[in-house]
Every structure is written in structure tokens, then in C-alpha cells.
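First the structure, then my questions, so here it is.
One chain of protein is taken out of this complex; the other chains stay put.
Read from first to last, the chains carry the letters A and B; within each, the first residue is number 1.
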Amino acid sequence: MYVELKNINKSFGDFKASDNVSFEIEKGTLVGLLGPSGSGKTTILRMIAGLETPDSGDIIINGKRVNDVPAGKRGIGFVFQNYALFRYMTVYDNIAFGLTVQKVDKRKIDKRVNELIELIGLKGLEKRYPSQLSGGQRQRVAFARALAPNPQLLLLDEPFAAIDAKVRQELRTWLKDMIQKLGVTSIFVTHDQDEAIEVADTIIITNKGKIEQVGTPREIYTLPKTAFSCSFFGNASYLNNYEKFLSFDKIEGVEKAIVRPEFIKITKKDEFQKYVASVSEGVVEQVMFRGDTTEVIVRVNDSVIVAKRGLDEPTIDVGEKVNVFIYRIFVTVGDNAYLLENKNLNESSVVI
Amino acid sequence: MDNDKKGNPIVKWLLIALSFIFVVLFLVLPLVTVITQSLRSGFETYKKAVTDSYTVKATVLTIEATVSAVAFNTIFGIFAAWLITKFKFKGKKFLTALIDVPVTISPVIAGLIFLLTFGRQSVIYPYLQSMGLKIVFAVPGVVLATIFVTFPFISRELIPVLETQGTDEEEAAALMGAKGFTIFRRITFPHIKWAFLYGIVLCTARAMGEFGAVSVLSGHLRGKTNTLPLHVEILFNEFQYVPAFAVSSILVMMAVIVLAIRSILEYRGKKAE
Partner (left out) sequence: MKKTAKRVIPGFGLSLGITLTMLSIIVIIPLISLVIYTLKLSPKEIIDTITNARVMSSFKVSILTAFIASIVNLIMGVVLAWVLVRYDFPLKVILNGIIELPFALPTAVAGIALTSLTTDNGLIGKFFAKFGIEIAYTKAGITIALIFVGIPFVVRAVQPVLEKLDGSYEEAAQTMGASRFTAFRRIILPEIFPAAITGFGLAFGRCIGEYGSVVFIAGNMPYKTEITPLIIMSKLQEYNYSQATAIALVLLIFSFIILFVISLVQHRNAKILKGG
């Protein structure tokens, strides 16, 4: 294991930012620390960097306990949320700074900086100051600056938060490619689930100072293990009494039942519905055009749920009575989450 | 901005005229008076007054006190501003309030406080005497009083600038392994350059003009502990008006230079943003 956190605790006054946090990260992976604001994800990142000190617990990098190693000596590259570019230095000097303070030979610095400027595609802008760059360019400079001293571990705090939505998409892909190409172990913090799913190899979900779940994006999305991780992903709706929906196993002590839009099939009364035996009738409350799909909000069995319909399907109007079929439901019992499949899906061949 | 084009022109020019009348009466006229009065008996008398040996000695002491105050308060200002803006610690508010105490105290009282601290009735007076240190009614007292009244002048300019700048850049630099002095020189200083110079200018102006506190501590020993403002007082009270204004004109010129530098610095500082 390359990075290990063991039983980390950290409080700010009464606020518990890390509550017995432990996890491990393999060398070369790109890890996303995902959670809502205040979940303690940034604190974890800052403790790994040495910008905060844990109250208790061990931080181990490459087999060595680094708790007492000062931030500047941990060999870590850090990209700050607002980049923290040195406003009074040029792009070149920003990138060169880390090597300069290590008193690296001038010619080597020059070679490395030019190499990185080439890599981030900002050739010709070396003499610019940060204020003369666009948000995306600044992010690239921050990235290059963090990479210049060849860190073994790269930490990124909300790397895309300060960028326009349009450029963000492009930068995500760019950053993922870049990190894969360089093979540097990286951890980034984000509150954006799409970003985590798209960029990370491994996602660590944090909530209220605790680690909820660790896994690949696919695992986390399709098999959430905790109540929090199943409600955090997707555009989740809650069912007030899932027992009223047909063909699901009944489980003792269910607290919440959660469905995502892709778990739901909405059909017009006159449309073909394969599992018609298990549908419930609902009333459409709102229809919203979303560009690539239509979002439909339906009241069914006293619950209000969000579903989607393709643009090629017949349009649905507000107030219309529709058939609602649910493929699967996440139910939570205590802190654990379970997946319930609609039993009709397996029996369907028999029924017809 | 085209605020200018809106609103009633009569109101506008009335207000501008009112401003000019006020400023001319209260600020420009006194300045002009100093110059005209000092030249009233011709340039020769002026020259004699300015080059008088007591005047020269007072000028030297004023420069000494001013340079000491600027040097002391610069060191203090930089470290205090760094401490207050880059770190969190208990008692920060109290510390900040203490730094501002000297400017809220009447100069006469400032003088009194130093008299009580270093004078005959002080607890430490015997120790000072055994070390042969004479502070009250001597040059060190004048210097201390000058430092006191200008104490927060530099830190006060630096703190707001560093406050808005935040700590991100310093953290980033520290993370890359930069040492304290390197961080200050390469990252922090460029941000505070103008504010710093501005603080020095203000500190200089106030230091060379301080009257009340210095007056209490100097003992008015002509040729020894007299600064320029004290020299002006003595001359004026002796009804030597022309020499008094001649010496004042030196201070007026310094004040005008200070104001000019100040305006330039403010302009450069705004441009640098």
C-alpha cells in the first residue's frame, strides 16, 4: 500500500472533522475523495499533505510514518482549490519555484519547466502573470507547479470547482489522461458525484467525518453499501411505503426506500408495458425538457418520484394518468443498504 | 465612471466650491502663512535662522529620532503583521488592540507614561542609574517617545493588505519546501510593497513632527534634546517670529514632500492591483 491512514481523528473545536478514518491507497491509482461539504474530505487531504495535524492516528506514505515530517519534506505535490498561484510571479517562475527552493541546478530547472509548459500546452505564455490567464490555464499551471519537483503523491483540492462548466468537462478528461500518463499516485477531493465517477479509479465516500464506502465507481454506483452512499448518487427519490409497489420482497425494519430515475419505467396507459402485472398507477405532476431526455415527476402511492423518458417516446402531459413500473429499489436498514430486484423480472417469461 | 454626468450641476459646483473654500481656509492658508512669515524680513534673515547652530542640532536630533522610529517600527510592523495575518492563535484580538493603544492616547499622556516608567519615581530607576542610563530628559527619552507615538503606523498599513491576500500562497510555498525568509521575500513582500512604503512615509511624517510626547520627555535642553518642533515652540514663545517660521518652513517642505510621495505611492499601489 502506498498511502495508509490508520484511525485518524481530528476535531476543530466541537466539530469532528475526522472520526476514526482509515483507508489505504495503492500506488499509481487516481483516488477521488467524495462527499458533501463539511464531510471532512478536505481535512483528510490537508492532513496527508501536512497542512493540518491529526489529533491521533497514523499517516503512512510509502511505508514511513509521516506525522512528524513537516509539510515541505513529504515530497507531495498539492493543487489548491483556488490554485494559490503566486500572483507576483510569472507562469515560468511559478512552476520553477519548488525546484528553486531545493537549489536545483539552473539548467535542470529550465529543462524541467519547459518540459512541463509543453506538457500543459501553454507554450508562449511563460512570461504571463496568473491574472493574465483564464481559469483553465491557471489550473494547468497549478498542476504543473505541483508536478515540477517530481512528487510521489499528488493531492488536488476541488481541482475543478473554480472553472466554468464548459471548460470543466474538457479539463477532467485532460487531467485524467495526464495523471495516467505520468503514473503518479493522486488523490483529489470533490463534492461532485459525476466528477468522481468520471475521473477516479477508486472512490472514497466521506460523510460526517467518517468513511462510508471505498470502491470503484461502478461498485459504488451499483452496489452502495450504506444508507448515505445510496442516497448520495443519482437523482434519488424516496418511496414513502415501498410495500405498495408490487412484486418486491418485504424486509423487516426498512427505514428508507430509494429509487433512481433509471430504476423506473413510466408508460402511457395505451403504451406497451411488458410487466403490466406489477405496475402502479400514478399522476404526472411535472414534465421538464432536459435536452437529451424528458424528466417526469410522478405522484404514485403517496410518493413523489423522478423518472426519465427518452425523446423518441410519445410525449406525456401534466395531469395524465400513467403506469409506473419499478425495476429495483435500494432499501436501508440502519446504516446498511440492500438492493431489492422486482421479482416479476425473473418470472416474466413464465407469465407470458 | 460617469457619475459626473448625473445630478444637478448647481449642487455639484456648490459642493465643490464649499470644499475648496474649507480646504483653502483651514489647510492652504496656514501653509502659505508659514512661508510668507518666514520670508518677511528677507532671505538673509531666513538663511541665518535656518543655519543657526541650534537649528542644525535640532534637525540632526529630529532625523535621528525619525530614523530610529522608522527602523524600530518597520521591524515590529513586519513581524507583527506576519504573526497576526498568517497564524491563528489565542489572544490575537487582544494583541491587535494593544498595538493600537499608542495612537489612541494623547501625546501628553504618552509622555507622562514614559516619565513614570523611566523617571525618578519608577521602580526600575535605580537599575537604570546603576547602568548609567539616562532616559528621561535626554535623547533616549525623545527617541522612545517618538517610537511610541508612531508605533502602529507600519503594522497598520500591512495588516489589512495581508489579511485580504490570505495564506494560500504561503502555504503552497511552504509545502514546496521554501524557508520562512524565502517565502517572505519572494511571495509575501511583493504584495505589501506599496503599503509598506506608504507606512514608512506616514511614520516619517508623524515622527519628525511629534510635539506633545517629545516635549514632556525632552526637558527642553536647547542644543541637546530639542527637536525641530520644540525649537519652533521656544522661538515662538520668545517672540522670535521670523526664525520660528523659518524653522517651520523646513518642516512644511518635508510635509509637502511626504504628501507628494504619499499620493504617488497610492497611485502606484492602486495600479499594481
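Rule of thumb we're sticking to: a residue touches a chain if its C-beta (ideal position, glycine included) is under 8 Å from a C-beta of that chain, and two chains touch if they have at least 3 such contacts.
Not measured: the values here are computed from a predicted model.
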Touch criterion as defined above, residue of A:Gly50, A:Gly77 or A:Pro159 at the omitted chain: A:Gly50
Which residue of B:Lys12, B:Lys47, B:Lys134 or B:Arg185 touches the chain not shown here: B:Lys12
Residue among B:Ala80, B:Val142, B:Val161 or B:Ala195 that touches the chain left out of view: B:Ala80
For chain B, the residues touching the chain missing from this view: 1, 3-4, 6-8, 12, 15-16, 18-20, 22-23, 25-31, 33-34, 37, 72, 75-76, 79-80, 82-83, 86-87, 89, 95, 98-99, 101-102, 104-109, 111-117, 119, 121-123, 144, 147-148, 151, 167, 170-171, 174-175, 179-180, 183-184, 202, 205-206, 208-212, 215-216, 228-230, 232-233, 236, 241, 244-245, 248, 251-252, 254-256, 258-260, 262-263
Residues of chain A in contact with the chain not shown: 50-53, 55, 70-71
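Here, only the chains that are shown with their structure count from here on.
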Between chain A and chain B, centroid-to-centroid distance (C-alpha), Å: 55
In the complex with chain A, residue positions of chain B that touch it: 168-169, 171-179, 182, 186-187, 190-191
Chain B-facing residues of chain A, complex: 49-51, 71-73, 76, 78, 80, 82, 84-89, 97-98, 101-102, 145, 149
